[in-house]
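Below is the structure I would like to discuss, written out as C-alpha cells.
A single protein chain has been omitted; all remaining protein chains appear in their positions.
Then we have chain A:
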C-alpha cells in the first residue's frame, strides 16, 4: 500500500513512452541484436507485438470453442443422428481436450497450415490468398482518399478557427461520424448508381481486366469507407493544429520571423500534427476492418469480409478462425507500424527518451 501512497502524482504517461517492465525484459535480447538505439527500439517493439498476436489467436480460439453449442451439431442441423454427430466430431477433433486442439492448431498455423475448409476441403490459405488482395486494395484506396481530402480540409479549417470553412468542416464531420457507413453507402448507390447511372452498384472487376474498370468498381465502396475516416482525421488534425497555433513557441517564433501564415500552418504546425494523425490511424484500424466487412458484402466484393460472412453462415469453423486471426493480426500489425513510425519521425522516441 505504501507503494501507492508514494507514487508521484501527474498525468498518466503516454503508452508508447511508458517504461514498463515488459519493455525492460525485452531490452536485453534487443541489445544483443542491434547496436544502434533505433534498431533496438524497433526490435523491442516487434518482440512486444509477439505476445499480443499470440493472445489474439488464443482469444479467438477460446471464443470459437468455448461458446455453448457443438460445432458438429451446428454443421449437421438439428435432425442429425447421434452417430453422425459423433463421426463428425471425431473428424473435427472435437473429442480432444481444448488445450490440445489449440496447440495442434497453433503448431500447424506456425508452419503455414491453417487447415482445410469444411465446405469444399480447399486449403484455408488458398481462400485467404484470394480474398486478401481485394480487401487490401479497398483499404488502401479508402485510406488514400481519406487522407487526400482530410489534410487540406483540416488545414483550411484551422486557418481561421470558428470561421466559415471551420464551421462547415466541423458540421460535415459530425454528420459523417454519426451516419453508419452502410447507410452512407446506400445513399451513394441511390445517387450514383440508381439515379445518375454513372457507376456500378455491385460487382467486382479484377485488376487483371484493366485498371480502369477495376477502379470504377471500387470507387463507391472505397468512398463509403473513406468518408467516416475522413471525418475522424479532419477533426483530430484540426484540433491538433489549432492547439499548436495557440500554445507552441516554435509557432510564435516562426510568426515573429515573418513567415507567411500558410507557411506556418503547413511547414511548422502540420508537420508536427502527423503524430496525432498516426495515433488516430492506428486506433481506427480495427473499426476500418469492421467496416470493410459490411461494405464488401453490400457491393459484392469477394474480399475477406464477404468471405467471413459466408464462412459464418455455413459454420465453416477453420475458415472463420483463420479470418478472425488474420484480421486481428492486421490490427496488431497496424499498431506496430504506427509505433515504429513514431520512432522514425521523433528522435526522442528513437533514442529511448520519453516524448515531451
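Definition applied: contacts are C-beta pairs under 8 Å (C-beta built on N, C-alpha and C of every residue); 3 or more make two chains touch, one makes a residue touch a chain; residues count from 1.
By our rule, contacts and distances are computed from a predicted model.
Peer 1: UniProt protein name for the omitted subunit, picking from "Ribonucleotide-diphosphate reductase subunit alpha", "Peptide ABC transporter permease", "Aminomethyltransferase" or "nitrile hydratase"?
Peer 2: So, among "Ribonucleotide-diphosphate reductase subunit alpha", "Peptide ABC transporter permease", "Aminomethyltransferase" or "nitrile hydratase", the name matching the hidden chain's UniProt entry is "Peptide ABC transporter permease".
Peer 1: Check the options A:177, A:198 or A:344 and report the residue that touches the missing chain.
Peer 2: A:177
Peer 1: Would you mind spotting which of A:294, A:322 or A:340 touches the chain that isn't drawn?
Peer 2: With A:294, A:322 or A:340 as choices, the missing chain is touched by A:294.
Peer 1: Could you tell me which of A:92, A:141, A:189 or A:251 touches the chain that is not displayed?
Peer 2: The one listed residue touching the chain not shown is A:189.
Peer 1: Could you list which residues of chain A touch the chain missing from the display?
Peer 2: Residues 1, 3-5, 7, 9, 11-12, 14-15, 20-22, 52, 55-56, 59, 63-64, 67-69, 161-162, 166, 170, 173-175, 177-180, 182-183, 186-187, 189-190, 194, 232, 235-236, 239, 242-243, 246-247, 276, 279-280, 283, 286-287, 289-291, 293-294, 297-298, 308-309, 312, 320, 323-324, 327-328, 331-332, 335 of chain A touch the chain that is not shown.
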